[in-house]
Structures are given as structure tokens and as C-alpha cells.
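All remarks here apply to the structure that follows.
Removed: one protein chain of the complex. Kept in place: all other protein chains.
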Amino acid sequence: MSPDRVTPDTGGGDAKSVMNAAEIARTTTRMSHELLELAGGAEDLVILGILTRGVPLARRIAKAVGDAEGIVVPSGELDITMYRDDLRSQPLRPVGRTVLPGPINDKVVVLVDDVLFSGRTVQAALIALADLGRPAKILLVVLVDRGHRDMPIQAHIVGRHLPTARSESVRVAMAEMDGHDEVTIEPDEATL
Amino acid sequence: MTSPRFLSSPATKEPGVSTDTSAFVITGAQLPDGTRTDLFISDGVLVGERPDNAEAIDADGLIALPGLVDLHTHLREPGREDAETVASGSLAAARGGFTCIHAMANTTPVTDTAENAEHIADLGREAGHAQVVPIGAITKGLGGKELAELGLMHQSRAGVRVFSDDGNCVMDPGLMRRAFEWVRPFDGVLAQHAQDSGLAGPGACCHEGELSGRLGLAGWPPVAESVIIARDVQLAEATGSRLHVCHVTSAEGVDVIRWAKARGINVTAEATPHHLYLTTAEVVGYDTLYKVNPPLRTDEHVEAIRAALADGTIDIVGTDHAPHAPQDKDHAFADARPGMLGLEQALAVVMETMVHTGRLDWAGVVDRMSAAPARIGRVAEQGRPLAVGEPATLVLVDPARRATVDRDDSASLSRNNPYHGRDLPDPVELTMWAGRITHRR
């Protein structure tokens, strides 16, 4: 029963690298500036990374935004496991922890995830947020939008639009947990 | 002494496996002493000359034993005819090679009056599968407070000689003493269910030991049995009366009986097939099939019981055949009714545990399962040797045949058969009671 935490395999022979560390760094910086512009400042921002690889990305963006404004921008972690609409049909998933830096009522919550695909994760995240408070506004920032949406969800800020086939899988490695930064495409979707 | 009314009076009207023939020639049977012979039967009796118009029964390779006698059978009639009737239970007995069973008193109503005892004897005679001898309760309603009408049950048509509150122990020593005294003039015997209620109360359901501690089941320690046996043998000695100890399960109990016999006390004792064969390890899965009172015990106790049955410290095998309907077993272990079936596999289990292990020869089996129980119950026409002039009450046994026990292949109305699915001897070929075939494979 004990679920294994899924660790992306980025070393597969067929994997094709589409973003390297330098590109990811540049893109993250750009997204941070776009966010600042879109939000009209950093005062009310709470930046929440969706577990697992949205978390380091959110921290980086929070730091970049904070550095630019000379303040500390609060960041946190959002676990959406128990809100997933496919929970029942999958093997047991380990429950992660939601860590909020403070109340989110009347804040501008920025949801950060690594890859936007079907939109189901974001949908679950929106429901999860509703159980945590009532933000003034919710913004969505993703590093990669690979298309193939199952529902009407769009990100406010996208690092890279990546055309993919549905059967391919996009893996994001983050240095904080994977040792290096990279985005790869693999031809066959591994069973997740 | 003999009560001919128990013999198969008008045989042709009996519903059992009847036959028009009243004469048989059984050829080639081996007797318990090892000799081979033909048996001639006419009008319910073993005769010296080959009778005319006899049905021939080929017994080549079979052993002929006197019909088996059970001193401890629970029929559920009257009261719980869904679980067992006198007819179904006595047919199960015939299938197990028994020609006589003693019906325990714990029915509803309790067999504590002459009328109730006669009713059961009558039901047995009507069914015609085996001689059914009622056991009378020692105390009214098995309540342990007042004596039942012991003498009236004895002088009734039922001729009760064995008295027991089985299921309950007669705890009051004063009452037990008076019962011993009361039955002495008519040679009655008290069959005690030895269970000290202070040491093993109503909730006790598992041999007390490592397993009961682990399973969280209330313990039933062997000492709860042996202290009552110790008390009762001394009461029997003091009153000069007869004690029979039901279902001895413990090495401690055996020790006390051995001491009492050495002292000349008039005590006999019984072991059940399940206590010879099964151990408390069966209880691990909380299967209520294995809930029985007294409980299954450990290997050491099983060994002590086998040794005692072999050396005669334990005199007889009594089945404690205890049918139960599913609704009485489908409860938590502590709440389920105790008891298991035994009549149909008793001989098989004794063969497996005593004969095949070299502890008893066939003469020993005859003694423990036929002659001795008939003697204790004073049933004159049962447990007799297969000799000219004796009743043609016998069982033909195939010593080699084995089978996997199927609980559905049974005459009992209940299915709480602990041997289901086990490979055991399957010996009984034919059972004959007073010249009438009551079971034939």
C-alpha cells in the first residue's frame, strides 16, 4: 500500500531536453517581472507552489519578486492530493502538506506549477484554496504550458509554450530536489 | 436385568434401513481378537448354525466389532429440532457404527422427569436407528439447586441409570453428595461435567495459556477441571456411589483419576474424539466451529489423554456430539454456542489417534467404545461379545479405507463438523442392531 513518491526520470535515453538551466533561470526572472507588472506591486502577494515541483519554482519567483521590490514576499506550499478528481482510480497517493505563510483572505494568491497540461491539477488547487480562505484574486503561473486542456483553464503567465503530443510526457527537474534544472520531453507517457 | 423392550421389537415396521430378511450370514469377518469367522444371525441373535433363507453379507477384509455405544450424545429434541432430532441424531449414530446412544438431558424441556425421559426413549424406538437411552438431569432444570426426580426417572419405562447436568457442572458439593447417595440404591451413576465455575466461568472459552492471552479470549485453565474431579472422586468414595467424569481434557484431570482408581474409588472417565485429535491451535482464526466446552487443549494434554485412554485410566470414548444451527455459531467466538459433531467420525478419529499409532488394538477399541460404555450405563444388551446367544448388534469395519470428510455427507441436521475437509479413516461399512441393518454404505 505504501505509495512511492514519484520521482521524474530525466535520464531516459529517448528524453529530449527542451530547456536547460540557464533558460529556466532566464524564464523565471521574466515571469517574475511579468507577475509584478500584472499584480501592480508585491504587497498583497502570497505565492503558493503546487506540490511537488511547483514548490521550488514558487520560492524562486517569490525571491525574485521580493528582491525587485525590496521586501520579503511570502511563499508557501499547496498539496492537492485529496482534491484530485482521479484519486479513486489511482493507486494510493501519499498525502503532502499544505504550508501557508499566513492567512490568504483578501490576498492575491499566485498559484505556481511546473507544467500545465489537462488543467485538472489547477482545478483541484482552486477547490483546495476555497477550503483555506477567500483570496481577493488568484493568478496562475506555470513554467511550461504543453497544451491538451480538458477544461477551460488558462495561465496568466507562461514560461514556455511547448507543443507536444498527448502521449508524450514533459518532465521538469528542479535543482532543489533533482540536483539540476532541466525540462525534457519523453516520447511515451510513463504511468504516473 | 435386560430390558427386551429396547430390542427391535416389530422390526418390519421400523423406518431405518430395514430389510425383510431376519437371517444373515456374514462371511469372512475378522473378529477383534484377530480370528476369522462366519457369523450366523437369526431373529436378532447370533446363532451357531447357518440359518435358512439367509442374506449373505461378504465381510472379506472387514472387521466385525460389537455395535458402538456412546455415553454422551446431545440430541436437540425436544426444543431445537432444527439442529437435531432424535431420529436424525440416531441415524448419524448408525452411520458412525453406533447401536446405542445416551441422550444428554439439556434439551428444552430438560430431561428431569420420568415423563420427559420416556418421551425421548419412545422417540428413539420410533426412529429405530439405534437404541436411544435418555440421561436424566441431576438437578431440576439443570439449575444446580434441587435434585431432579432421579428415582422416578429410573423406575420409568426409560429405565434411566445415568444422570448428568452436562453443559453445567453441579457446583454445590452438598447437593452432589446427596445425589450420589440417592442414586446408589438403584446403581445409578452421576456423569459430571467437571468445570469449576469460579475458575472457568461462563465466558471461559479457550484453553488458558499463551494463545488465550494473545487472542484475548477468556481462559479455561485445566485446574478448573481437576479440582472438581478431585472433589467428586472423594464424594464418590465417601458415599460409596459411582462417578463418571465426562470429557476429561487435561493431564491434571487424568492424574486425579489415576490416583482415585488406585485407591479403589468407583470412578470411570471419558475422552472425546475431538480432545484426542484437535488442539487449541485450531482456535487461532476465531473459527467458532472449534469452540467447544471444555476447550481444545495443547499437544501435551492431547498426549496425556491418549496415554490415559490407552492405559485404561480413561475408560471410554464419548462423542459429546453437539449439533448447532448456524445462527447459534455465527457469533463472536465468546458468544457462539460451544460444541461440535462427533458421532459419524468418532471411530475414524479413534483409529487415527489410537489404533494407527499402536496405542490400542481392536480389542481395546471394542472395550473403550462398546463394552465399557455399555457397562457404565448398565445397558445389558449392548457391548456384548460377538458370540453365539448374544444379540446380533455389530458393526463391520473396513480398516484400510480413507476419505476426505465432507460435512454435507451426514445424517445430522447440523454442519458443525470439525473434521470437514480432513483426510481420515472411513471405516463403517454396515451397522446392525439386534439383527436389523441400521446403516449400510
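The first chain written gets the first letter, and so on, giving A and B; residue counts start at 1 in each chain.
Assume contacts are C-beta pairs under 8 Å (C-beta built on N, C-alpha and C of every residue); 3 or more make two chains touch, one makes a residue touch a chain.
The rule is simple: contacts and distances are computed from a predicted model.
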{"item": "Protein that the absent chain corresponds to, by UniProt name, given \"Formate dehydrogenase\", \"Sulfate adenylyltransferase subunit 2\", \"Aspartate carbamoyltransferase\" or \"Cytochrome c oxidase subunit IVB\"", "value": "\"Aspartate carbamoyltransferase\""}
{"item": "Residue among A:Ile71, A:Leu92 or A:Ala165 touching the omitted chain", "value": "A:Leu92"}
{"item": "Identified contact with the non-displayed chain, of B:Gly79, B:Pro326 or B:Gly421", "value": "B:Pro326"}
{"item": "Residue numbers in chain B that touch the chain omitted from display", "value": "208-219, 285-286, 288, 326-335"}
{"item": "Interface residues of chain A (partner: the chain not displayed)", "value": "1-3, 79, 81-83, 87-88, 90-98, 127, 131-133"}
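Throughout what follows, only the chains that are shown with their structure count from here on.
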{"item": "Between chain B and chain A, distance of the C-alpha-averaged centres to the nearest whole Å", "value": "78"}
